[in-house]
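Below is a slice of the complex: some chains, not all, each in place.
Labels for the chains are A and B, by order of writing; each one numbers its residues from 1.
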Amino acid sequence: MDINDNEILEVVNKKGFKKIFQFDNKQTIQLQGGHICPEDVLNSEEGSTLTASDGLKYYIFRPSIHDYIMYGIKRHTQIVYPKEAGYIVLKLDVRSGKVVGEAGTGSGSLTLIFSELVSEKGKVVTFEKNLDFLNNAKKNIEKFSKLQNITFINEDFGNSNYKNFFDAFFLDLKEPWFYFEKVYIALKNGGNFGLIVPTTNQINQSINELEASNFLVDEIVEIFHRKYKINPNRLRPEDIMTGHTGYLIFARKIK
Amino acid sequence: MDINDNEILEVVNKKGFKKIFQFDNKQTIQLQGGHICPEDVLNSEEGSTLTASDGLKYYIFRPSIHDYIMYGIKRHTQIVYPKEAGYIVLKLDVRSGKVVGEAGTGSGSLTLIFSELVSEKGKVVTFEKNLDFLNNAKKNIEKFSKLQNITFINEDFGNSNYKNFFDAFFLDLKEPWFYFEKVYIALKNGGNFGLIVPTTNQINQSINELEASNFLVDEIVEIFHRKYKINPNRLRPEDIMTGHTGYLIFARKIK
């Protein structure tokens, strides 16, 4: 396997076990009951079968951005999950060349996705007033991506002075309505705006304030993922599912 | 508004009405009860208020990729909806620079998303044996995007000869299992594979055949979107929701 220094890798087995780690060619990879030697990784290719010291079989991959976000990043905050992030990307029209803003950065999961999808032709500006969160997010992102298109700003977005700058903006903050006017100013005409809130009370207040701030509210939506057990002879959903993460709200800047 | 020839635009009102159309500076835009003159559009900016001939107010935008797919493309087939497409993108690790394959093209909704997200550094190859579908998909895509990174192939994917070529592949075909060996060969080692099927019987057969074809099955999942009425004083979900589109299956190529 042609591995870069400190590259992020993933080992998986057929029982659904997944581990994501930063490869170190001097360090053993500890698993549930056994371990894998770094030489075995160096001699493998993506998708190769590796046999751990306890005889169990594992497969090695470069993780997808989905798996890296779910299992690989260090979380200092609640993250925006891929089930929401994928939809946010399409609603906010995040694609190659776009300029996207975000507050707060949190653990950087959405920042990373935005960065990869706007590509080097685009730009991401992310605001986080908590320096520890910001540094953690930076590390999370640098391990996975070589793109240099993110501006990290260690400040409350309320103190920023962007004007007609962003194609799209996303807010994941406790009292997002305090930032709606700033978002309005920072967005280009017609710009796409998204936010996530965990409670219905926050939806109520957000909608009222969005309308007062001259946004056209487009959609309020929640997203469910329901996974099935991987057993074709006894096909059925998993017993437990995530019942709630947050409500997504989308709007556009109007004049 | 600085509009390109034949550019795709969207008019929206506060009742949830949306219309997407290809702008023609000689043609009136017909709405529900009135119309808008092309000069009014030319004199506007994104997000501007336009007053239709019947006095109703509309807002004008360039549509997001979400809205274009939902309301702008001409459908010759059932499409993959954004609620699934966003998640597919993250699971298949579709991002700048990736090489992604797809069969069939259908109406091109997923093709367009893949194209925009791999950017000009990446590549999309899409197979569709029905020439009418393929031509329709091309038109749908060209209206929205200037990227030249898609290869359209008017052939059954079963006849193709790609080897170790794709980072990711997506199948949306009636009997996908007939193509699993071809996908296996066409994917790079460790490559990401996704498919969508409408019935549980197809899940059963797909899982059995994926395991027989040396894929590691990663996830079987269905996704629900539940929209709320945009009324903060009487906040409640919409009465009717989409109960089913399809089941998503994800796997990785192993050796």
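Following the convention adopted for this analysis, contacts are C-beta pairs under 8 Å (C-beta built on N, C-alpha and C of every residue); 3 or more make two chains touch, one makes a residue touch a chain.
Being a predicted model, the structure only gives us computed values, none of them experimental.
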With 2 chains placed, the number the full structure-file assembly comprises: 4
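Heads up, the rule we're going with is that only the chains that are shown with their structure count from here on.
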Rotation angle superposing subunit A onto its copy subunit B by C-alpha atoms, nearest 5 degrees: 180
Separation of subunit A from subunit B, taking each centre as the mean of its C-alpha atoms, in whole Å: 21
List of subunit A residues in touch with subunit B within their complex: 12, 14, 45-49, 59-62, 64-66, 69, 82-83, 85-93, 95-97, 113, 116-117, 119-121, 147, 188-192, 200, 203-205, 207-208, 216-233, 235, 247, 252-255
